[in-house]
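Shown here is a partial selection of chains from the complex, left in place.
To keep things simple, chains are lettered A, B and C as they appear, and every chain counts its residues starting from 1.
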Amino acid sequence: MKNSLETAAVLIETLPYMQDFYGKTVVIKYGGNAMINSELKNSVIQDITLLKYVGMRPIVVHGGGPEITSVLNKFGKKTEFISGLRVTDEETVSIAEMVLVGKINTEIVNLLNRHGSKAVGLSGKDANLILAKKHFAEVHENGRVSMVDIGFVGEVESINTNILNTLIDSGYIPVIAPIGVGKNGESYNINADYVAGEVAGALGAEKLIMLTDVEGIYRDYQDKTSFISSLSLEEAQQMIAQGSIGGGMIPKVETCIKALQGGTGKTHIIDGRQPHSILLEIFTSQGIGTQVVK
Amino acid sequence: MKNSLETAAVLIETLPYMQDFYGKTVVIKYGGNAMINSELKNSVIQDITLLKYVGMRPIVVHGGGPEITSVLNKFGKKTEFISGLRVTDEETVSIAEMVLVGKINTEIVNLLNRHGSKAVGLSGKDANLILAKKHFAEVHENGRVSMVDIGFVGEVESINTNILNTLIDSGYIPVIAPIGVGKNGESYNINADYVAGEVAGALGAEKLIMLTDVEGIYRDYQDKTSFISSLSLEEAQQMIAQGSIGGGMIPKVETCIKALQGGTGKTHIIDGRQPHSILLEIFTSQGIGTQVVK
Amino acid sequence: MKNSLETAAVLIETLPYMQDFYGKTVVIKYGGNAMINSELKNSVIQDITLLKYVGMRPIVVHGGGPEITSVLNKFGKKTEFISGLRVTDEETVSIAEMVLVGKINTEIVNLLNRHGSKAVGLSGKDANLILAKKHFAEVHENGRVSMVDIGFVGEVESINTNILNTLIDSGYIPVIAPIGVGKNGESYNINADYVAGEVAGALGAEKLIMLTDVEGIYRDYQDKTSFISSLSLEEAQQMIAQGSIGGGMIPKVETCIKALQGGTGKTHIIDGRQPHSILLEIFTSQGIGTQVVK
């Protein structure tokens, strides 16, 4: 009985959050450890399903790095990286697409459906969802900057929201693989963070939630006490300019900035290694991770 | 943080119940202590609001006994009871209507709205919601049974569900006062239990939940160990016939039987003195109180 | 047969009015003798029902003065008036609400339904229809003006038209009791004239018709020959400023002015003591009473 009372108490505590987010669009960038560890996987899937049932409109965008590398290895493809971006020839992008769309995406869709959601997987080719163009790598060498063609690495040109609204209005959860399509029909592998940001912007989402493998942003990431729970858009821009945000965190923060500029309400960089981190962000007063807001 | 984790854990535990009851109609008979004690009142209102937000279609039917008596007293009206039913002359039914519709109903509607629901109050006169006829008191005297006219005490002839569906489909919670209207336009005071049962039957509700001031049904109500958590329709009928269900519990159990026969999925007699008893019934595996089922 | 021919002739005469008002919103302030005299009552109810059947969208706002006083007396409450407004403590507003919502409103709804309409009663609490705030009494004493708190007497802050449109679009006639709800959930008794004007303004009604106990407005109300059948908004404002409109007529004329400013097409102050005065206003060329127009 004690347990039951707790259940009731918690539900009542979360009611104000349900009321705030009723009917709102929430884009979730799903990636990192939360896609590998099977317990974390289940927890994310449950969280998304719950968002749907309490009346939100969740959309999932996923990445797939390690799985792609592992399949490339099986195929005996070696990959070179320039400025942190994989040099992507036609065979490589084709394998990346196969893995993202035919393996990772179908698995997420399947898990959601088995937990009682109605999910539908999409790549950027479905209904021309993600129109893309080539993204050049910026190489700094001998004091000079050059833009290097690294193949089928893309950036988003535009998002066609029609198919998303058709599916969401009929009760489905769209699950998006970050493959874009160019104007000659060629495939592009795109950083999933950026895709999530563009989708959030195009839909004017209430929230963009990015699952990462860190706790959030630190003013000085070697000093755990400098953790930042809320950051303004301007501060975020400044920290990138000053170099105090580094490495893999840059695309995430840039994505938040882009999404906010596109009309998204709030953006959150949260720790996907924490079970049910999405619920912690949405249904508790202290939240979790770092939010970047206007 | 520990608290937050619990929140997430509890939400996930309740997800299967949200999925089961999504889009389902739940009729709540609201009465007894839960209408008097202000803490209990808030807890019921929160429970109903939460049902709405997780996708159910709640409808509230309320009684109002003590408040009516108190106003009658202020007016200096003395009331006689025959076979447990209040002899109800025209002035009495008019006062009852005033109290039920103009005081109790507006208060419940107001509380729901202040908690973020969109509630609309209805009496049986609104859109002819409750068509009623005179209910006679059954008097056993000197071994003879006679039907005695006790004035404007009514029973339900039919429920016009149109206005209920119009409101629910537009996102409102209907709150119903148990006043019926006769074919000459006269008002009838009707036992709220019966009204709730008829409404649940007419809508083919998934659940009828009756808030009472007891824990539920006992096989022998003097023996606390004989508590019954689940009862079949046939057993319930038998227990009434055998006299093992007594007094004020009879209309409640009869209501459950009637609602089940009318197509309601499950009926529950629960303890309204227990805070959040509605949530305990719906969102926990052990439930609460006694269920009467087919 | 002669009778029948007259019937046909009259219907044809009224056809142009039916065409003019087809699909238009008409707000009727119902009060005064027309609410007491039972023949007048029937006549008003028939008029409103007819408006509905010939394609208009009628909405009723009612007052309830004398009935409230009579119930207050039965309760032994004495009431004081300041600047013509009843000093209204919590018990008084509660009684007023009970009478307005639980007695007068239900009676009007019931009469409409018995005449073949589908009416639904609303108070300002239903779906937060009438948001209100405290109205202070303006007291002139010793050459000084002060604002006196007289309790739960309110004025309209805003009208939530959603529930009105939901009901009208589904074929119902809304009947509104002039109880407003404050931001802490407290009830306010509001002058029904003002409520009618605010509702007409919020809906951009074609017409606001106010049933009163006088024939209309006189330039000099002691001179019956100075009757005014049409008054411009500016003239009306001037007459109030000059003091040539007096006493109980002021709120009515102010309501007309407010409604016109809010977008209502025409406003009419008509004599509710005249049977079928609403039809006389709408379906005859000379109309009845005084119209205030832009």
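By definition in this document, a contact is a pair of C-beta atoms (placed from the backbone, for glycine too) under 8 Å apart; a residue touches a chain by one contact, two chains touch by 3 or more.
What you see is a predicted model; the values in this text were computed from it and never measured.
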Number of copies constituting the complete assembly, 3 shown: 6
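We take it that only the chains that are shown with their structure count from here on.
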Remotest chain, chain C as reference, centres from CA atoms: A
Same vs different contact residues, chain A with chain B, by half of numbers used: same
Between chain C and chain B, distance of the C-alpha-averaged centres to the nearest whole Å: 36
Whole-Å gap between the CA centroids of chain A and chain B: 47
Interface hub residues of chain C, defined as touching at least two other chains: none
Chain B-touching residues of chain A, taken from the complex the two chains share: 1, 3-16, 18-19, 22, 43, 46-47, 49-50, 53-55, 116, 275-276, 279-280, 283-284, 286, 288
Chain B residues touching chain C - in the complex, by the definition given at the top: 74-75, 94, 97-103, 105-106, 109-111, 113-114, 118-123, 125-128, 162-163, 166-167, 170, 172, 179, 181, 185, 187
